[in-house]
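Note that this complex is displayed minus one protein chain, with the remaining chains in position.
Naming follows writing order (A, B and C), and every chain is counted from residue 1.
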């Protein structure tokens, strides 16, 4: 009830930097990637001989203290931060996974979703493997182990030829770091340089900036990169006819200061607001965003519309995981536990309320109500992304068909449903325009239903009929 | 190094509401007051017979789960959230304090600082008391116990006559809740109504709003309020010739959605920005604030100056207490672990950077540097409060004389020190003007050196000569 | 159901030994005293400046690890191990208690029971004290604090003049250790020497032997001893017309290798068995004891009766505190969870079963049944102490009048109740004879009803009528 956002599954980080305290740098790298997953965190470090791993449930800052960091000595490391999907919130799903294998110890971190996980899983079980978790990251790992070939490079190549879907993998062996990105490039992964001889890979560039590493380039879709004492070299590059970067990285997932495809995310989000202002203007006294994710779009809208930007809702900065359920009284308070309106600002005003997206539509109504109760005369809702009409099967925890409000209702009906004076979504074209990049280089399946992987989504589409 | 803010000591909350799940409501009340203290949290509940208490180190959401909340059954409760001053971060300092006394069980929560704590402590020890903590809240409690009189009301009266300094107390007995505010009213404390028969007191009104209680009025300086089955009634009211509300509640401490003296904090902070724009205008391309506390003032400045407001720094939302120390490389990164600049926004721009206050001045320089490295052509720093030239002795963890940069340097020197193109503070008059309230009703001792309590600060002033 | 033993309340330990690792020695001292209390353990150490304390729930070995021991640096220390009486199993009751007082920091450990605790408590509350626990050790501490006099010596003297009942106290100040024993000497307390300059006090001599200290003498009933850099000196010695050592120290509490009044406990217990054999012989094939406490008496009985001694029941060595309740099936198994019989030994045999005492009588029947099911032809129960007909009010957790089987039934009726072929208790005279000490020097109130403190027990005796 408190939250109507899609959820990312993970953040990955890897570092090869002799002479540096790689575990500590990984810690701060994960710290910068915390928004990509808050359920569990872990670091695996190699000193050339053995791999040591520490992982636990919780935020990065809760999982690590100096005592747990101290044994993680070495010169190469990977780190992982994981988002919890319901029902699988268990330590056995925490990453990195570390196993002793035929080619020596291996640790793996994964961000993504294998769309043929069920098939790979079935193959593995038939082969005699045993699985400890519900995670498709374990499937990725065991598939790598079961693969043919005398080297990890050959096995990675084999893996990339049988895996389907979204995957950004970091692999750690005794003396090398591997970074692997799926041919569609659904999730981001970039390479940075640390000092004279160090190298870093991370889900987002904000992790590079945080530890003082310099951005070098993105790992290409379909590329597998090996980093060892000879520096980084591409070990395989699958033909990738067309990339399909998830548009939600621009809209919501990535940190505003990260850069993707040469864009700074914050800039694109402001531009989304400007496009929205051009497409769906309305007379009003002030523009506000739902904090914090819609703030850049609201600022952009305000600038374009030349209407004053201000804050209208205060978000409890400490909101987050609580194990205490509200009782009935509090449930009626709804979003008030998370947001409090600023009566002095809203009283008697015509308000443009910018949100970045609507998934289920369960929080928009209460927020509009909150603003009205605080005195807002009109509330015009503007959404800086198109209607979400289709579920994601590539690793984003979004919703099922029947849960998606835009699958069931039209824009106008949604506006009525949330009791807004008007409600407008950004057009898909407007979204693409704001990115300034090739419209063919994205996955916008949740908006369009055109999934980048053949066959994906059909089963789900059939399933939906059962509900109708 | 990561933080140059003054620190509040505590948030207090109390509720008398038969028929409600008072522990749960207290939990969410504390949740809304979390910004006033993040070290420890606790709740004490009475069911008319016994008082049960649960408290622990950590954030409210970490301290409580359904299992620890379940035994806290009753119809009246108090809650407390505490900020850690260095060296005393121990469970024995967590509140509420609960003791069996001559008048039955008593729990106490305290926000403030007794300026004659040393004297009271010495009296207590002479009297035969034993102390478990370094907290002056324990001194307050034991002074209440040692006081004469057959009722708590008389003992509270006695306490108010011998205590000096800042104190907002909530007391819980078997069947009554007391709220006590010092005659200077240094810290805020307000009363709310919950449903037909419930009553709530809290450090800030945001806690009332969060649980759906209605704001009634502030507890008056020098007032002690008793709430029981007959509702609230004032049991004593010390003569309070002149209140002295801490101005930093307006500038930084209180949540923007709280209201004080009839003002909404956010509104006053925007007005601080407007005053600042009028006092110290400068040509520039954009106005930005240091997130999150300076955002309202930056928006106000931008509106008044008619220069676009935008975000220029992204703050790691998950920053907070970490036990991992940065190594040398990261230390050079300085504030980058907390803030990342938006190059796309700043590149080639003349920037007005608004901050709410400067205490030691150790983070301003690195932030200016960060902006310049991200391409800012000019950086004009504007501070929405006057120079802090004197320490606080009334419970704010600020700094000592030699640490306060404005005690040592002039405005111009500070500007040079932080390498800003210009740096201007808001005037004291401007600050008072923005509040719209009687200039005599505040404590501005950290700006003016005029302490509201005779004698306070003299020892410290002498001490400073040793450093000179 | 699993246990029919009286329970001791605590073990105390103190050490003054410059140059030694006093916390570590205290740890091993407590380890040797573990049988006197398994609920919580704690150590307080002084380095001449401050007192540091660590305590927690659990066995000594669970409470301390190297990390928790490391900060406990100093040259004098006290330690405590506590038994849990139902309902008060809380950390706040764990000892040592440590408080900052008018005379500096003070830590206290206590073994005993103040029979006028209610009166002392009432005085303290009237005086303005607040109590955190249900423990009469806190009452002892606060009474010491509230006492008159400029030194601890004078306050101890004052305390001894107003306290009544059983108390062995160890006190730790910045630079001195105090050991205080009540005038009746109800609980044991002895002094030892460690190397050339160290001194140790402990509830039992086994703690001295364990750390390599030499037994010197018992602390006299009514004596208060101060140990500092000048060694031990008696600071006060109350007139103690007649000591009243608890006979259960001989029968059950003390470790067999401890010595009391010049006796080794094991020797006395064997003698109890011999007396029993002389008083109540019976023809049989073997003598066995209920392990482990009745073993010495069984060996003594066997030697005197010239019947082979053997083991007939095996006790689960790991039995102890478990949080898992047996279900109905297991409940019918009764004592089988704790004891398993040796069929090969018992089959067809006439068995003399020696137990050290019977309190409620709830385990004797099931054990007799167990032996019969394992083939014993006859079971003759012999108890190496007299019938317990009166509760203890001096600190032993035994039972109330209605719970004591020997308060309700005669020896013969008890024998029938437990389905023994015969059952005989040792006579009170036989018990006294076995100690070889002045019959007037003991408390045998639980056998005789003659309480050593005037008035104690009368209230309870009246109370019992309510049950009749």
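Assume a residue touches a chain if its C-beta (ideal position, glycine included) is under 8 Å from a C-beta of that chain, and two chains touch if they have at least 3 such contacts.
Remember, predicted model here, so these are calculated numbers, not experimental data.
Colleague: Kindly name the visible chains that come into contact with the excluded chain.
Modeller: Displayed chains contacted by the hidden chain, ordered by label: A, C.
Colleague: In the full complex, which of A:129, A:238, A:282 or A:409 touches the chain missing from this view?
Modeller: Residue touching the chain left out of view: A:129.
Colleague: One chain is left out of this view; which of C:60, C:77, C:190 or C:276 touches it in the full complex?
Modeller: C:60
Colleague: Could you tell which one of C:56, C:91, C:118 or C:314 touches the chain left off the display?
Modeller: If we include the chain that is not displayed, C:314 is the one touching it.
Colleague: In the full complex, which bits of subunit A touch the chain not displayed? Write them out.
Modeller: On the subunit A side, contact with the omitted chain comes from 98-102, 106, 125-132, 141-142, 145-147.
Colleague: At which residues does subunit C meet the chain that is not included here?
Modeller: 20-21, 24-25, 27-28, 31-32, 34-35, 38, 59-61, 64-66, 69, 195, 206, 209-212, 255-257, 263-264, 266-267, 270, 292, 295-296, 299, 303, 308-311, 314, 316-327, 329-330, 332-333, 336-337, 340-345
Rule of thumb we're sticking to: only the chains that are shown with their structure count from here on.
Colleague: Which label fits the chain touch graph of this model best, line, ring, star, complete or other?
Modeller: Chain contacts: open path, no cycle.
Colleague: Between subunit A and subunit C, what distance separates the C-alpha centroids? Give it in angstrom.
Modeller: A distance of 62 Å separates the two centres.
Colleague: So what's the Cα centroid distance for subunit B and subunit C, whole Å?
Modeller: About 52 Å, centre to centre.
Colleague: Check each residue of subunit B and list the ones that touch at least two other chains.
Modeller: none
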